[in-house]
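Missing here: one protein chain of the complex. Every other protein chain is in place.
Each chain gets a letter, A, B, C, D, E, F and G, in the order it is written, and its residues are counted from 1.
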Amino acid sequence: MTWNPNDTASNARPDLDRHLRKGVPEVVIAERKTVEQSLDIARRFLQATGRAILSRVPADLEERLRSEFEAEAELEWLPGPRAAVLRSPGHADENHGRGGNVGVITAGTSDIACAEEAALVCREMGCVVHTAYDVGVAGLHRLWEPLRHLLGEARVDVLIVAAGMDGALPSVISGLVDVPVVGLPTSVGYGLGGKGEAALLSMLQTCSPGMAVVNIDNGIGAGAMAGLIANRMAAARQGRIGTSG
Amino acid sequence: MTWNPNDTASNARPDLDRHLRKGVPEVVIAERKTVEQSLDIARRFLQATGRAILSRVPADLEERLRSEFEAEAELEWLPGPRAAVLRSPGHADENHGRGGNVGVITAGTSDIACAEEAALVCREMGCVVHTAYDVGVAGLHRLWEPLRHLLGEARVDVLIVAAGMDGALPSVISGLVDVPVVGLPTSVGYGLGGKGEAALLSMLQTCSPGMAVVNIDNGIGAGAMAGLIANRMAAARQGRIGTSG
Amino acid sequence: MTWNPNDTASNARPDLDRHLRKGVPEVVIAERKTVEQSLDIARRFLQATGRAILSRVPADLEERLRSEFEAEAELEWLPGPRAAVLRSPGHADENHGRGGNVGVITAGTSDIACAEEAALVCREMGCVVHTAYDVGVAGLHRLWEPLRHLLGEARVDVLIVAAGMDGALPSVISGLVDVPVVGLPTSVGYGLGGKGEAALLSMLQTCSPGMAVVNIDNGIGAGAMAGLIANRMAAARQGRIGTSG
Amino acid sequence: MTWNPNDTASNARPDLDRHLRKGVPEVVIAERKTVEQSLDIARRFLQATGRAILSRVPADLEERLRSEFEAEAELEWLPGPRAAVLRSPGHADENHGRGGNVGVITAGTSDIACAEEAALVCREMGCVVHTAYDVGVAGLHRLWEPLRHLLGEARVDVLIVAAGMDGALPSVISGLVDVPVVGLPTSVGYGLGGKGEAALLSMLQTCSPGMAVVNIDNGIGAGAMAGLIANRMAAARQGRIGTSG
Amino acid sequence: MTWNPNDTASNARPDLDRHLRKGVPEVVIAERKTVEQSLDIARRFLQATGRAILSRVPADLEERLRSEFEAEAELEWLPGPRAAVLRSPGHADENHGRGGNVGVITAGTSDIACAEEAALVCREMGCVVHTAYDVGVAGLHRLWEPLRHLLGEARVDVLIVAAGMDGALPSVISGLVDVPVVGLPTSVGYGLGGKGEAALLSMLQTCSPGMAVVNIDNGIGAGAMAGLIANRMAAARQGRIGTSG
Amino acid sequence: MTWNPNDTASNARPDLDRHLRKGVPEVVIAERKTVEQSLDIARRFLQATGRAILSRVPADLEERLRSEFEAEAELEWLPGPRAAVLRSPGHADENHGRGGNVGVITAGTSDIACAEEAALVCREMGCVVHTAYDVGVAGLHRLWEPLRHLLGEARVDVLIVAAGMDGALPSVISGLVDVPVVGLPTSVGYGLGGKGEAALLSMLQTCSPGMAVVNIDNGIGAGAMAGLIANRMAAARQGRIGTSG
Amino acid sequence: MTWNPNDTASNARPDLDRHLRKGVPEVVIAERKTVEQSLDIARRFLQATGRAILSRVPADLEERLRSEFEAEAELEWLPGPRAAVLRSPGHADENHGRGGNVGVITAGTSDIACAEEAALVCREMGCVVHTAYDVGVAGLHRLWEPLRHLLGEARVDVLIVAAGMDGALPSVISGLVDVPVVGLPTSVGYGLGGKGEAALLSMLQTCSPGMAVVNIDNGIGAGAMAGLIANRMAAARQGRIGTSG
Partner (left out) sequence: MTWNPNDTASNARPDLDRHLRKGVPEVVIAERKTVEQSLDIARRFLQATGRAILSRVPADLEERLRSEFEAEAELEWLPGPRAAVLRSPGHADENHGRGGNVGVITAGTSDIACAEEAALVCREMGCVVHTAYDVGVAGLHRLWEPLRHLLGEARVDVLIVAAGMDGALPSVISGLVDVPVVGLPTSVGYGLGGKGEAALLSMLQTCSPGMAVVNIDNGIGAGAMAGLIANRMAAARQGRIGTSG
């Protein structure tokens, strides 16, 4: 998009071709924008790429999305992360399900909304997502079965592990598995450190090498990182990236 | 000790009978005092109670303790926490081994000095201390055997679990056992939160109810709390505290 | 509960038998969940164990709890911590009052809601709870009488001391008594450190050994820790745990 | 002192007549200056006012102070706060002992150096200082006698209470006395909040009105505040400030 | 008030005679209590002392105070700090205006509510309060006149200086005057440190000795400290405290 | 290793087969251990696996490593991270150079030691490491060439980007490339946030999706994460992991 | 304005001639004041200077501004920063457009409101403001064109660069340009450091010399700093400040 100093119609200059350049679609975080800004950006993405993804959509924007794009796009709505995917009728999502396998685990039920935001990004990147929610750390016996499933049958290439409170689950899992782990701390907890800081710090201090983290509640970032890893692996398996190495 | 506004000989007014009042002996934290202050306080305790316990003893104080009390007391030295116990020859430690059973676990080798400070306090309170060091969280398989031993044969009434870095081990253990756990964070870790803050916060955020914590590296506090719990249980078992309840 | 990757009915996988394994019942912290999630979990606990405990219940959930479980369960409501206990008619609480004696003290009136959450957990663990509220530190004369009662007639095995602001009361009490103290900081105070951080830090720095703490406003954690200590003591006194030690 | 942009001999421009303007002498905090800067400033004060006060004097400066001012001034040395007072032989300290009565209390022995810095400032302001060190909070019984002495016979107009760790003592005392209290937190403690932050926060959150605080280890500031209060009261009693009000 | 373990009517145990013991009346901070708790405590104070002081009164409590005490007490209302003073008709405030002189200064208009809370406490302690609001630091020329008035004609014994943002004003004033200064930081400012932390820290770091501080927005604490200082000075001037010193 | 409660010879229980289980070798962080502990653990790894890796080796340990293992192992020394690799003569490192391609970039020269620690871990995992140091952000023109080389000829599967100070480089790079980026903040900077906190926070806040971070100066963690990603990709390319996905 | 201790009509004492003294007009930050305070101050400025500038105007104040000043002033309204400029009909803004050239850049759309507050201040100081919004850092290609325009044709003397999240853009730009840069962090971001702290810290740590910063969201401060720089340059170019130097 050419920059025009006299174009006062809209100030937003969305990165419309990030998906092509990076393989990661841009997700509009609507809670930080006015309703008009979000609608404008959504419209641009829809026109340019046939798809627009929005997350953390306030109630009034949700309503506008449903009414204003009714004619031109199909809307998929995720109530947990309050996310919306608009798709033009002609939009052929040719990559759908052709990407890598991603596993998404949460420690508790309160971490699910955040995990679903990550899963959404992965799916929009073409990944196949396998989930296991509420496996706890205060009762490790609940962990074995799902973990065996994800690493066995589901053959995930990377794990996203979401946890709030003590943030211990990602460390425990990272000590047990041989795939890279993306730690996703959530803003769940008590008093000191209870907005996710304790969980984030604990993950940053993990004794189990093979894990890196994103910021608190940043499901989008966790999904993008995991999606990039998984898709590159899928490409390698499918012979789409070269044989050296 | 009567307070005398004209007594300028020494400013220290140690709590000589805390052991009687509380069942917890006072431990002199020498790193916060001048050598002369520490020697003076040690001497008073030795005279009044037949025992003086010092921890975090700097090298110059260690030397003085060894030379100055040679005639009048026996010195026990713990290199890890740099702790010293001076005992008058006639000091009959009648409670020795009559207290409760305390288990002390560490996540790594770097946590051992701190754990030994806690164990020392418990032992001086008469407890029998059972230890299992370096059981990790980045490899949970190392945890089962020691835990089974402590809860089974050793029949501990309370567990002290020391951990730095992610501080995940106490939460994991607390989710598995039915005895109260005292979390002891240690000042071991990387960058942000690496002076024990991450470990402390993670323990304060534990998902596993049945744990309370002391401050970073506060082995003395952890030992005192665990010792009080274990000794009261021992007294109950031995019929030394009443039958109501 | 067997984990089923295809079970999309509900994501929550509550730890239904923690009470058996740990002796501590699970308390659902409703403010972190959607109303539907909380109702679903409550229903599962009610079916599996005959009891469901929820705390920090929002107004809309309270209404739903009252209406939806009217037929199948009796509801006990605590307005302070906004906690609810649902009990199946046939639920025989055989442990009621057979546990240990727990004392609960608060520094001010603003700490009472939090203290009542702790007391609730203790009572649901079978403990007998003795309370003394608003005993202050800015007027220590108000402290002697209640303390004498709790340690004398009431023979408590452990004290929970809740305080906000300067958090000084638990340290003062811990210096006077010979039972273990669980410090419970509350989110009451002025400006810097006034969301309970000052109280928590002060308790973590206590000069009086024999105290451990839980996080700010974590009445559930304080209750679980104290309940485990008191009940094990009661079991020892009643000869329900062995005679060694 | 007239400012001269071409005077490159020395950059320091000490506030030589603060004592006259404010009634509080300037104390040179030597640890923040080069040895030469400190010596230069000391010399200027000695010449202009007949007295120079330095605190936190490093070993090399101490030596220089002893050797270089031997001929022209008398040196008083306080080993605790490593403070030095240089006095010209002809310096008539006419206010000595004519000021108000100040009480200085410490919780532990580690707080004494800091308290002595405060006491020094008060004495140099002409106050009579009464001290009671190591009165503890983990054993309140040690507190009554000294407090009775300070408020009774010694008739102090203001109390400085120094404490590290939990910082609880000033709150406890402020709840008991009817004179203003200056809280002086010291950098003594464990891990989180252990450089005096916990003590400072706890004092800032005091439940006992009638206390204000200075920064951690700021004995000079505590002494100046208390000295101003006490001296104005002495002046009022001696009829040196008017009768209105 | 005798403590009664069976008195379940009310949990609050207000410190009814603090005014006698300390010379500082208790101010009920209503925002931390339920409406019923506040009303109950107000009633007790009114009955026991003829006066009840409440601050930070929510709208619903204000209404209740106005309606429920209409018959038995006169209500004085300060809209800034939302404070209320209830006085029994027969309440003879014999100390009114007999106390010391207190000066109250604010840097900006946003600091006035907080300053008025401090002034209220002083007045209820019998002090005469002189105010100068919005004297700024970003334009020091506005400062000279008010300061001259307060120290000259008004002869204040102590200054309360309230400031948010950079918190520079108290330091500037403390460098100019010879009376003790109580720094009162307010929760006004931008981004980092803007809830009063910058102002508090800056005051704690003051270069101008002769100042101590209270916590952010703690007008009550500032008023109590200043009132104690001023009243003792008034008593000294009026010969109500002895002649020694 | 079987746990033996009576084995008091050594407390360390190193995770000797982590390399087999996780594909990541254990690196002994020597600065957190005593010299004897480090030597003991090194010896065990050497015996069990033919290799021992130590990092942050203090001077005295370096000397001991050189002298004590002279006969039995070959020592490779990296002066930047002060890391040592001991290899038994017979140790056949069959994976050497068979792993994936990892790119390591630093913003400045001060970040190199940390980057080399990461590179060491990758190489010990069998990766081929390509580096580009000191490419700056305060002069982006220095960035293009190295980046083109790494993504082009070197075909890296993952990038580690180390930066201190503003931590901006990883975000800038992540916005330009289509491989996953591991952000490695280093403890380089000024005053506030200058121990790596600013760099870490900036990376956690990245606008460029496709990046996750490890803690400050945690080169080992960054290397392990990148190594796992790259090696799994290499395995996929080499057909060593299955064809599904 | 002469200070009058008996003037109780209004407490606000606005700095009416700051514009003359400093060249920077006072902006009333309405969110920190009551509606009545804001109206009163606005009226005073309007009368004294013919102009009043208010920012962060709450909805109820906006309404009052529109209705009450309808007759006497023209209102300009900026919806982004919710700012209002009231101008008396006869107000001749002779400096309009005679000041320097200021460039204002934002990283994202969420930073625009804050940038517009800065631009408003510059314009009211007579500057010509050139803007380029949403130029990103996660796609540097969007940056070149606007930057070329601002430094080329627009000949700006100073740049304000607003960014939230990672705050990387100002560092990147400062490394490329030869005009001073004012960094303006905004309160946009995720979890830890996400209220603008990460952006602020990152800017404070910039590797690119030639930048200074203001506090988070402080558009007014950024505008004033940039306006002073640009206007002095304009004056120099126009020969309005002397020829020395």
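Note that contacts are C-beta pairs under 8 Å (C-beta built on N, C-alpha and C of every residue); 3 or more make two chains touch, one makes a residue touch a chain.
Just so it is clear, the structure is predicted and the values come from calculations on it, not from any experiment.
Participant: Please provide the labels of all shown chains that the missing chain touches.
Facilitator: D, E, F, G
Participant: For the full complex, which residue in E:T49, E:S174, E:N215 or E:N231 touches the chain that was left out?
Facilitator: Spelled out, the listed residue whose C-beta touches the missing chain is E:S174.
Participant: One chain isn't shown here. Among E:T106, E:T131 or E:S202, which residue touches it?
Facilitator: Answer from the full complex: E:S202 touches the omitted chain.
Participant: Of the residues G:L61, G:A163, G:V182 or G:A198, I need the one that contacts the missing chain.
Facilitator: G:V182
Participant: Extract the touching residues of chain E with respect to the undisplayed chain.
Facilitator: 107-108, 136-140, 164-168, 171-172, 174-176, 189-194, 197-199, 201-209
Participant: Since one chain has been left out of the picture, which residues of chain F touch it in the full complex?
Facilitator: On the chain F side, contact with the omitted chain comes from 109-110, 112, 130, 132-136, 138-139, 142, 145-146, 149, 188-194.
Participant: Could you pull out which residues of chain G are in touch with the chain that's been left out?
Facilitator: 21-24, 27, 99-101, 121, 128, 155, 157-158, 175, 177-180, 182-183, 200, 204-206, 208-215, 218, 220-225, 228-230, 232-234, 236-238, 241-245
The rule is simple: only the chains that are shown with their structure count from here on.
Participant: With residue numbers as the basis of comparison, which of the pairs C-D, D-E or C-E duplicates the interface of A-B in over half of its contact pairs?
Facilitator: C-D
Participant: Report, in whole Å, the distance between the mean C-alpha point of chain D and the mean C-alpha point of chain F.
Facilitator: 52
Participant: Express in whole angstrom the distance between the two chain centres, defined as the mean CA positions of chain F and chain G.
Facilitator: The computed centroid separation for chain F versus chain G comes out at 46 Å.
Participant: Indicate the residues of chain F shared as contacts by at least two other chains.
Facilitator: Chain F, residues with two or more chain partners: 21, 175, 197, 200, 204-206, 209, 215, 218, 221.
Participant: Identify every two-chain combination in which the chains touch.
Facilitator: Touch list across chains, by label: A-B, A-C, A-F, A-G, B-C, B-D, B-F, C-D, C-E, D-E, E-G, F-G.
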